[in-house]
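After the structure tokens below, expect a handful of questions from me.
Removed from the display is one protein chain of the complex; every other protein chain stays in position.
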Amino acid sequence: MSGPLLDPRTAPSFPKAAHNLLRDAQLRKNVHHATSVIQNKRARVVAELGDWEQLRLAGERIREHTMTHLDAYLEQFEMNCTRAGGVVHWARDAEEARQIVVRLAKEAIAAEQRESPSPAEILKIKSMTTEEIGLNGALEAAGIRPYETDLAELIIQLGRDKPSHIVVPALHKNRQQIHEIFQREMHLPDLGHSPEDLAEAARLFLREKFLRVPTAVSGANFLIAETGGVCIVESEGNGRMCLTLPRTLITVAGIDKVIPRFRDLEVFLQLLPRSATGERMNPYNSIWTGVSAGDGPRAFHVVLMDNARSGILADKESRQTLNCIRCGACQNVCPVYRQTGGQAYGSVYAGPIGAILTPQLQQMHYAESLPFASSLCGACYEVCPVKINIPEVLIHLRNKVVEQKGLTGEALAMKIMATIFQSERRFRAAQRLGRMAEAPLVRKDGQGVGWIGWLPGMLGGWTQVRDLQEMPKQTFRDWWEKRGRDGN
Amino acid sequence: MATETSGAAKTEILRRVRKANGGSSDAVAAETAWNAIAREYRREAALAPEAMLDLLEDRLRDYDAHVVRVQRLEIAATVARMLTESGKRRIIVPAGIAAEWLPEGFEFVTDTGMTAADLDGFDGVLTGSTVAIAETGTVILQDVARPGRRAATLIPDYHLCIVEASKVVETVPEAMERLRATSTRPTTFFSGPSATADIEMTRIKGVHGPRFLDVILTI
Partner (left out) sequence: MTSLGDPLRISLFITCYNDTLFPATGQAVVRVLERLGHTVDFPAGQTCCGQMHVNTGYWDEALPMIPRFVEQFRNSEAVVVPSSSCVAHMREHYPAMARQLEATGKYSGLAAEVEALLPRVYEFSELLTKRLGITDLGSIFPHRVTYHASCHGLRSLQLGDGPTSLLRSVNDIDLAPLPGLEQCCGFGGTFAIKNADVSSAMLDEKLDAVLSTKAEIVTACDNSCLMHINGGLHRRGCNVRTMHIAEILAGEEEAR
């Protein structure tokens, strides 16, 4: 039932993936449209707030502070959540998290089945964390059928596809494509084509499950250490359904989801909706603490997962990656993402945050092409609500990748160039050499200007799409010296 | 068995985090540092109460919520009018809702912990509110007395919410402050009817949760 997983360990390199995806004109059109719309929406609501920069600063400080005291806050969260009737589990990595969730789901389903016969099913709220660990595949292998309840995730699941954006996973699909999927998978031959028709179909399809399935799995936007509470930010109401109606709720969250206090939500509930969907506030936020008699699930579990986050924490230059609140604003402004969409990044985390998070979650063993999937334009840093300096982290990770690769052809060329730059004499010699070397590649155009249409080897990437004007006969310093000699 | 593994995992994770940070923290150190975080964003209202109500109304309408503003004594009559206009008759209400809010001629049933299937049979739900945020057009319900259990405002397709002027604040920080004393209660923020932007980034209303939200603002 689950589609192919976006697995950084097996995904093609970014340049390769991009090469193929760039040929998909429909995808590019959808991504262009979606990112343009959301960029404008975000800009409008951000402009409304006179204190946006102060909010960003506070967001950055609170997240940094949290990471510095992460051990204290994790323990505090566990204590308070447990006191309120929740059960807290700890998972060192994805495998352990999967095992815990599958076990808890099996136990919950078995308990339900003892009361009355029911299929082995669970409901899911969209959670990047559960996708990161491939939870659905593990559940299915254990004989449990997970139903995605977010409209976009439903589209992805029914279409056996992969998500392409953190907040709007089916951004790469248009209504035509969605219509085909629903018509087929929901058995609705007369399904209308408008977005309203499609939403209505999804509503009815899922409502039946909401009112029936007693076990649900969610992620979390924020874990509140002070109270042991959990906050989920959503639009459609499926979150509320899954958090309120089932008898057992299992929440999976990375240890980086912790925030210190209830009051800190005053910052993040301003930063997140405006950055993510360009709204003053998203339709629904749910905050609950442990178990409440007569209201919501009777059994509540939280799985706190590390999965390489502590490793990222240990890296001084890149630990700011953990400050991310998963708004997706960076993806929406990224000029690279705009061309390729998210699947090119080969991971559930795409765009600028994906380029820095994914390789680090893989402990730099995989996804080494991602830190280079950026022109370092800085648009992401400008919109990040918690001021993650993504370009600087990209440069830092590029250094790590280069170190890992050792002496490649590129590294040798770079070392040679560095040596050349260490001496004026060598630099001028290299300039002369360059002019000599390019001479055979130069063709004069109609105006007598020389152009190069083809460059060999590594440099071929340039001439794949551009021409290169021939080097001028005289460098600047040649001209300067001549001017000096000639007295002007 | 599971607890042992979880215990080992917890120990290991905390060890890694402490190593990464070059030392351990504790509740006292965290609290001191938290108090020292400089916050320069807005935390107070700038608008007068009347202007705040105007703003709230305006923002609610932005989300296609139907809003009317009335005097306290007119609540029941307004409820009657709105229910009639939308053809709703059988309405669920939380225990402890003000009797003077409920007009004659409709079936108001108190929520006594019904099943989801039962809740599905009602035309709508009527509640008060805990706090409302003017700047964002948000109504917040905490499970205390009048708002009631969360499922009741989730399953019926129509939600009629009575927001008293005394519950309205301008900014998000003010709202969080009001909620703080009861912060562990189940809490739901509503900003317009449910919506999705997943189909070509068009905001479509009415996926799950009530598709129709009416608000009576009372002075």
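Read from first to last, the chains carry the letters A and B; within each, the first residue is number 1.
In this section, contacts are C-beta pairs under 8 Å (C-beta built on N, C-alpha and C of every residue); 3 or more make two chains touch, one makes a residue touch a chain.
Just so you know, these numbers come straight off a predicted model, no measurement behind them.
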| request: Going by the touch rule at the top, give the shown chains the omitted chain contacts. | output: A
| Looking at A:111, A:314, A:441 or A:468, which makes contact with the chain not pictured? | A:468
| said: Applying the definition given at the start, please give the residues of subunit A touching the unseen chain. | reply: 14-15, 18-19, 22, 28, 335-336, 339-340, 371-379, 381-382, 392, 395, 398-402, 410-411, 414-415, 417-418, 420-424, 427, 431, 434, 445, 451, 453, 458-462, 464-469, 471-472, 474-481
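Methods note: only the chains that are shown with their structure count from here on.
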| query | Which residues of subunit A touch subunit B in their complex? | reply | 30, 33-34, 37-38, 50-51, 54-55, 57-58, 61-62, 65, 67-76, 78, 84, 89-92, 96, 100, 103, 149-152, 155, 168-171, 174-175, 178, 195-196, 198-200, 202-203, 206-207, 210-211, 224, 227-229, 235-238, 240-241, 244-245, 255, 260-263, 265-267, 269-270, 277, 279-290, 292, 294-296, 304, 306, 310-311, 313-314, 319
| In their complex, what parts of subunit B are in touch with subunit A? | 2, 5-6, 9-10, 12-14, 16-21, 24-27, 29-30, 33-34, 37-43, 59, 63, 113, 116-117, 120, 133, 135-138, 143, 149-151, 154-155, 172-173, 175-177, 179-180, 183-202, 204, 206-210
